[in-house]
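Removed from the display is one protein chain of the complex; every other protein chain stays in position.
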């Protein structure tokens, strides 16, 4: 992927994103494997606190974080409810980065964003020892490290033409409003929706914006930053990650509204309710 | 900041201290930005588990950790209740390290400890894209990385003469005792006070030392290490971080006393109570 003549190639970056948590030996075992194969690699944690088996949350976090890393970064995701089953292990070369993970859709929003160049199935017997329960250590980490150490992408395994799809869903315009989805709730309780920030001006210009959750409507105040809200006042913000957010000043909007990642909601405009 | 002739300068260290937690893409986005601007930087996490918006706790943790890093380290703090408001973004050059963070006092105990050389306001439009809600990624990380990559400190922005102050408060000697403050409760429930360990001998030599919390007095036994206490016996220790600590053998002194960071308490000596 990186061609150099006579001079040292730049240090490769491998990021890790899992639902392994921080107590178990799983993440450090993966790091040990990577450093054994490619000693000069820089390993960066994205997070290991994805809700167990929550593929959508992992896809969202990868989508948000990956764009800020240098071109050529290798992102490894292990959120893998089907480990040991027949689901394939994938490597996806995109226009900007390389993605490694299970074929459950978790890599696809980033792959689609940067543009898929090539998808390959990583050979089952890729690494010396392969368990049935820890492909992070035995397949995904060695594959990423082998790429970092100079292996050709095509040598990972055969081409794949039908990776499993996943996207963040589409905003549905309805009479007097729209229907959308919560992608993520952050530590501060901010709700990140799947509504593009490009729509912020259009929505913020509406008269009387309300969010309807479980049949109850709450007024939203358009704002630019979190501190603009008064106590118990819900804000509608353009968000820093390209999606519209809903927040409550120094409190959790998620708890206040009783809403969770994956839930849908309705925005209503004007007096049509 | 570092001058070299013909040879490679030492690898710069940037530390990160935030209240972002470990699940969201915020910390890794900052790391991606830093590595994009200054690829050879070593990024070290101090913590991301500061209680949301707790500026005093962040200031304390930075104060404790920063002294152990090599000279020239750049410390970035993002505990920032006022993000997007008119609060300034600061860079402070001290006698030992460089500090980057919001102008809410969080940097000041360390700055005062090492001695302030120069304070600058980081230009609002420092980085290509600047959100209203994520200055960690859009201002603080790029400023730190730019310094690591060789930018001159004076090019960050204009001089500042009045950074917001913050200190750990002073111990008040009162009749037969003193009044002080809890700065931090650690994972083990040890209480770290704002009383300098230099006063340990003076206090430990008193006859009958008691801590008074919410009107209830508890005897403290002077000790050197945590293991010296019997069950339910509160210890008074010189502490490893320069402050006197109060601990309970293998239990949480904080829970036992019902006391929290920021709370004040009284130490009483002798029988005058």
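By letter and in written order, the chains are A and B; residue numbering begins at 1 in each of them.
Here, a residue touches a chain if its C-beta (ideal position, glycine included) is under 8 Å from a C-beta of that chain, and two chains touch if they have at least 3 such contacts.
Predicted, not measured: the structure shown is a model, and the values here were computed from it.
Undergrad: In the complete assembly, which of B:28, B:41 or B:64 touches the absent chain?
TA: Per the contact definition at the top, the residue touching the missing chain is B:64.
Undergrad: Provide the residue numbers of chain B that touch the chain removed from this figure.
TA: That gives, for chain B, the contact residues 10-11, 13, 15, 22, 42, 44-50, 61-62, 64-70, 73, 184, 186-188, 224-228, 237-241, 245, 250.
Undergrad: By the contact criterion defined above, which parts of chain A meet the unshown chain? Give residue numbers in ascending order.
TA: 19-26, 28-33, 35-36, 39-40, 43, 52-53, 81-85, 131-134, 137-138
Please note the rule applied: only the chains that are shown with their structure count from here on.
Undergrad: Averaging over Cα atoms per chain, report the distance between chain A and chain B in Å.
TA: 31
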